[in-house]
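Only a single protein chain was left out; the remaining protein chains are all shown in position.
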Amino acid sequence: MPAGDAARDSGSARHEIPEQEKSLSTAHSDNILRNHKILVANRGEIAMRIMRACGRLNIPFAAVYTAEDAASGHVLLARGEGGEKSLFRVSSYHDANELTAVADEAGCTAVHPGYGFFAEDFRFARRVAKRDRKMIFIGPSWKIIRELGDKINTKRLARSLDVPTVPGSDRPIYDEMEAERIAKTIFEFQGQQGISRPLVLVKASAGGGGMGIEEVYDPELFRSVYRRVRNYALRQFKDEGVLIEQRIMDFNHLEVQIVSDRTGMNPVHFGTRNCSIQSTGLQKRIEVAPGFAPDALEYSFDARKVLDDIVAYSLKMARTVGYDNVGTWEWIVTRKGDPYLMEVNTRIQVENGVSARIAKIRGQGGVDLIAEQIRTGLGEPLGYRQEDISFEGVSIEYRLIAEEPENNFTPWAGQIESFSWKDAPWLTMLTHVPDKLPYEIPTEFDPNLALAIVYGKDIQEAGERGAAFLNSLRLTGSDGTGANLKSNAAFLKDNTGRILYF
Amino acid sequence: MDNNIEKYLQNLRDRLTYITDIFAGKHSDSAALLEEKLSAFSARARSGNCEDEYAELSTVEGLVAYVERRLEKTLTPMDCVRVVRHPQRICLRDILENVYDNFTEVGGQDEHSLDPGMLIARAIITRRRGKKTYMQSVMVIGQEKGHGAEYRNGGSVKPWGNAKALQYMSVAETEGIPIHAYVFTPGSYPVEDYPGAAQQIAKNIYNMAGLRVPVIAVISEGGSGGAEAIGLADRRLMLSHGYYSVISPEGAAAIEGRLRNGERATPELIERCAANLKMLAEDNLKFGYVDRIIQEPPLGARPWHFDFFRSLRQEVIRATDEVVISTRKMPILRGLALARHRNPENDVDSLHIRWGLSGAAKTRLVRRRQQKFLRLSRQAARDRRPFLTKTATAFFDWISKPWVVFKYDFYHKHQRRISTLMEEVSNEIDMLKYRLLTPWRKLSRRLPGRVDNKAKELTALSSWQEDSRSRRWNYISPRYKTDRTLTCPNSESYGCLDLWGPDLFAEFAGVCSHCGYHFPMEPEWYVNNVFDAGSVFEFNSEIEAGNPLDYPGFSALVAQAKKKTGAKSGCMTFEARIDNIKMVVVMLMGTFRGGSVGAAEGYKFVEAAARAAKKRYPLLAYVHGTAGIRIQEGTHGVIQMPRCTVAVRRYIEAGGLYMVLYDTNSFAGPVASFLGCSPYQFAVRSSNIGFAGPGVIKETTGMDIPPKYHRSYRALSRGHIQGIWDRRQIRANVKQALLTIGGRNLYYR
Partner (left out) sequence: MLDISKLLDEIKSSPYREITVTAQHTGKIAFAEIETGARVRGPQGQWKEMPGTKLCTLERERNPKPVYAPENGEICRIHRELDGRFVEAGSPLVVLRHKLTRDEVQRIILQKTLYLFPAPERAKYYFTPEADKKIRASDARSVTVRNGMELFIMSRMKREVPLNYTGPDGVIYEVYFKYNKNLDVGAPLVGICPPEHLRAIQTLVMRVQTEWTET
């Protein structure tokens, strides 16, 4: 493989679907997939991955873009690959009406929401499924999105199945006495656990996005904090319900990838991931599959059992609700090795690539989870069982983002002037930054530049390759004031050493 | 020519112009003839060719008078409207000068007044019996048209003018002198500035319903709300050429002809509407809305008709006397005195009746006035309740009264005393228990707590319910079935995205998820989602809206509305519960003829208020929407304003809690009376509340009003309402309001 800029040249084919990959689709082509057309209701990297998956499955698609995004790679790919009526400029990705109108005009029969935007919007899923001209929402059915999209509800469901959740209330508390009782129990529980500085979180149940959350460290102060949060909630959300939870300080963030078909009867898992390296805003920056490496590293608890447990719990829940598409069960694992279910993401996630990279389905070879999602979403049966899935090696995904990690991960916007890296067979680069530079980063969205997925036979090799990739990266640019492009490449490199260690 | 002749001539010319004006081009031959005679005479008089100027003059005058008498018979309703609006028509100043013996204006002088359209004066009537003179004071209140003086605003009174009138009504009440109200108004001036046209009229009506002095009203031009602001009286007299109507004929024509901004109705249409509205003195006497007609000279009274002023004086004094006499306790004496008084031969100036009343007489006066209004207009609604039901209801009413009195007036009083006692006793016991147990508690605190598995305790759980939140609403608008999007009216300013109908009308309860704008919802939505499921019990649904004036074409429209809504009138009255708090609800439905109020709606309202009073329930008026008084019912509609307000006043004075909740659009008469008089008025978001819509304001005042002029939040800042509620929280808010305002028993006192 040529190095440096040569990679860019070979990369010119990035916006086409390679021939040999197309042939892969024949393995799946079936009557069910015929006569479908998918609206790719997203932008950037994920839109491109969906389009490629469609290409592999031989399903035509239509794409949307906004005026700010006209130079994005996904637009170029759609222009190159889509046929008649396949690319539409819309006013906003956030306007469901635009998407349904375009889907009707393009003759789409299904909508793939990607991640973000409408991916976990049960109203959109319901609308797509219930409107006069019905379409398939590629994702779980809207009822599942609604039930699992509600954290409180998820927590209740989990408890009813004896799945462990963060200690605390599983419904909004309206009564001060009850709130105090719960807080007291949580403090005592932490004392039993030997936690030196017990913390209780008080949050408005109707809130979100970090609003109306406060910490209490002293049981004496609980009442005043509770009242403050309750009053805030009443003013802000017209609902004085408050949730009370243990605040867990030192934990790893793990997740379980679930895939199921429309029957909802036989969900399978595609292993675990570890997403503990995050920005200060708790946004993931590096994801690794598998979730722990007990063979290679030392843990203070039985890591293998934790992995098995969370997989089993996740599958149990998925089976109970009849989960019928891809989804992720997010867990936190404390330093003592206690897993708690945090939430369920009823969508394909950014980091699905690392799980796919280390998994193999018997008789099929490589895995593309997005293709699996589309295929099962449109109604094809899964076609394999858990025993057919095997895992090998370690895969790391780096999220390359134009931001300043040293300045609270402030996003950076401007022009990219050069962008290159050393290509390797163990490296998959996913980017919507077009070949033709300069490229202006749109200010409307997160300034994600690329996802780099590296593979190694074990954690050491994967880490070394990740570092090698980051070393080869050349990324320059400048903004309107002449300041140089800022990226998190150094942050990613610094954190490579922390991967999978607790 | 001598000066005197010139004066007479001028008077005749004025009478001629008057004739031409009020007939608006009709009878032009008569006018032309008179014109010719007049100018011929004046030419001759000027040149000095007359032998006997005065004789000739009286011939001409005789001719004019003859023509006036002849034309009198041809007067149409619209001509009467022009009569009362004519600058030459008598106005209140003329009456003060000619009917009363002396007066002092107290509400300002001429243009130097808070509102020159409202004239208030203390006046004196002097009566002689034998050698003795009696001076009697009255408070004269009325609209002053001032012979067309610009600053009088045609007698269209601004809200603060009505407030001033109210102030002096209570002054009269304090001083114990009768009130003479003269109604000379085409309608109130429809501005919302504090105190607000509608809200002030409502306050006036509410207070007049309980004024403890005799009130006599004389109606010349009775334009709906403006007239009611001072018109709720013990005796209502009407000038024979006046009109008393729900709306001006032009206004009715504009609605009838569905005219848009700026378009003008044809004179024929206006004429027809004037006739259809049945707004003349005889009509109103027949309906019972006025008590007596005062005959005017041919073609209406003008300031030089001194005879007329004399008879007006006789009538108002007689009416006042009658009211005073009718409060006497002894029926025989009362009957005799009334009979003597009603004899037109008797000169009331030579009689003397003291106008001051004793406390008990005042109470009887108010009760009689209230009952008088409550009895009105029943015949105008179609009561389809079977005879048996009616009898049974009446019988039950009669039977249950003593029980209710026992239960609430006797038992509850004592029950409270008992429970207070019980509370005290149990407090004492608690205290004792606490003292006794203290040592044990100290001991037990030191024992190790049971902390076996706290985590398990926390996972005490609730089950995962499949579809728990989709049943948030008991009723969803049928519009949710249509797959289409809607644009929020605020999208321009707040950037709201289009809303998908099935989401909007079901889950969102018609509320824009971005800005909170409330799309109108069906009345059923409220009935089913605000009150406890299954608790709604409708009553009096058989009272039907009809067409009491036989307004052409209106019967079909009413039938159509009945078919469309499935309701028999625009008012639904029911008993309901919220979390077991019982209440009586009156709902005006915007879907039935715009929620307009006519005789049937008023009837049901009055009945509901009585029911709430009897059962000691709170009364909630939920106004899904009201466009005002139903104009096609004419004064049958307008009379509902004082009538229902009287019902409200009786209910509140009995100790009731009356609350009003406005939704969508609430305008005109109802707001200016039985709704606006509530001390607790709330609005649902995005609703509009006001007196007159933008079109009417533009037409009557010539002002452009800013968009959103009537929005509820504006009404809130003007002090008209007490709060604005989100539709999705009506239930919680009603409950809270009832518990906080109504107190423990949801009922005052």
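Labels for the chains are A and B, by order of writing; each one numbers its residues from 1.
Going forward, a contact is a pair of C-beta atoms (placed from the backbone, for glycine too) under 8 Å apart; a residue touches a chain by one contact, two chains touch by 3 or more.
Please read all numbers here as calculations on a predicted model, not as lab measurements.
Participant: Since one chain is left out of the picture, which of the remaining chains does it touch in the full complex?
Facilitator: So, spelled out: the chain left out of view touches A, B.
Participant: Considering the whole complex, which of A:337, A:411 or A:438 touches the chain not shown?
Facilitator: Within the whole complex, the residue contacting the unshown chain is A:411.
Participant: Which of A:192, A:263, A:418 or A:443 sits in contact with the chain that's absent?
Facilitator: Only one listed residue reaches the unshown chain, and that is A:443.
Participant: Looking at B:14, B:383, B:498 or B:542, which residue reaches the missing chain?
Facilitator: Touches the omitted chain: B:498.
Participant: Consider the whole complex, including the chain that is not shown, and state which of B:30, B:113, B:485 or B:640 touches that chain.
Facilitator: Of the listed residues, the one touching the omitted chain is B:485.
Participant: Please give every residue of subunit A in contact with the chain that is not shown.
Facilitator: Subunit A touches the missing chain through residues 66-68, 88-91, 95, 97-98, 100-102, 105, 410-411, 413, 443-447, 480-481.
Participant: Across the whole complex, list the residues on subunit B that are touched by the chain not included here.
Facilitator: The list for subunit B reads 482-487, 493-495, 498, 500, 704, 706-707.
Here is the rule we go by: only the chains that are shown with their structure count from here on.
Participant: Sort out for me which residues of subunit A touch subunit B in the complex.
Facilitator: Contacts found on subunit A: 92, 94-97, 123, 126-127, 130-132, 143, 146-147, 153, 156-157, 159-160, 165, 167-171, 182, 185-186, 188-189, 192, 238.
Participant: Touching residues of subunit B toward subunit A in the complex: what are they?
Facilitator: So the residues of subunit B touching subunit A come out as 449, 451, 454-455, 457-459, 461-464, 466-467, 469, 483, 485, 497-498, 500, 502-503, 507, 726, 729.
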